[in-house]
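Data first, discussion second: the structure below is written as structure tokens.
For this depiction, one protein chain was excluded, whereas all remaining protein chains were kept in their positions.
Now for chain A:
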Amino acid sequence: VVPFVPFVALLLQQRRPVAGRALLVTGSSCPGHGLCRSNVQEQTRRQVALLNATAQDLFSLYLKCQGEPFSSEADKLCNPSGVIFPPFRVNRTSERKEVMVAMYQLFAFLNASLGNITRDQEELNPTAKELLDRLHNTTKTTRGLISNLTCLLCKNYNIFQVDVSYGESSKGKGTFRKKQQGCQVLRKYVQVIAQAARVLLPHLSPP
């Protein structure tokens, strides 16, 4: 069970490539109490670990379901250098607050991108049930993680506004481009989630 912050879900419905300042909570300040559950830190740690553990399988399954040339030329076609991705310039020595903000920006972007990919795959590969299930599960975990990060930022640092950017929408693009964009995003996701886990987990480990 994750803490529920209604406006976050609304905010993440944005699918256009957009940058903006996300309001983590309604109002001009964090609520005094009732925002976080007692085990939010542990839950956040587990969510990051889960995403890190499942990212590679999700990417491999995505490639397999796209058919050729993705399954054989992933390196060339899925090179993420061309996709817009939020910078993740924190490391284990960075301040915890800084790490939390970077995490929020990363997972806000990922959540929107996963929404795009899921929508495209529902249309292009409606019979690839396992892939769709994994995409839905990853998106759900990401949403829960965003809620927990919101809570931690608000509770620990009284941050209720974060600048975020969302990925480029694939709507209106050709089938190949949709597949390629999803492939690029997921590949970048595999790389960044591993880094995020390395950086975030020490900060969230029990004292």
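Some points to look at:
In the analysis below, a residue touches a chain if its C-beta (ideal position, glycine included) is under 8 Å from a C-beta of that chain, and two chains touch if they have at least 3 such contacts; residues count from 1.
One rule holds in what follows: contacts and distances are computed from a predicted model.
UniProt lists the omitted chain of the complex under the protein name "Oncostatin-M-specific receptor subunit beta" (options: "ATP synthase subunit a", "Golgin subfamily A member 7B-like", "Oncostatin-M-specific receptor subunit beta" or "EF-hand domain-containing protein").
For the chain left out of this panel, the touching residue among A:Ser94, A:Asn125 or A:Asn156 is A:Asn125.
Not every partner is drawn; the one left out touches chain A at residues 65-69, 72, 82, 122-127, 174-176, 180.
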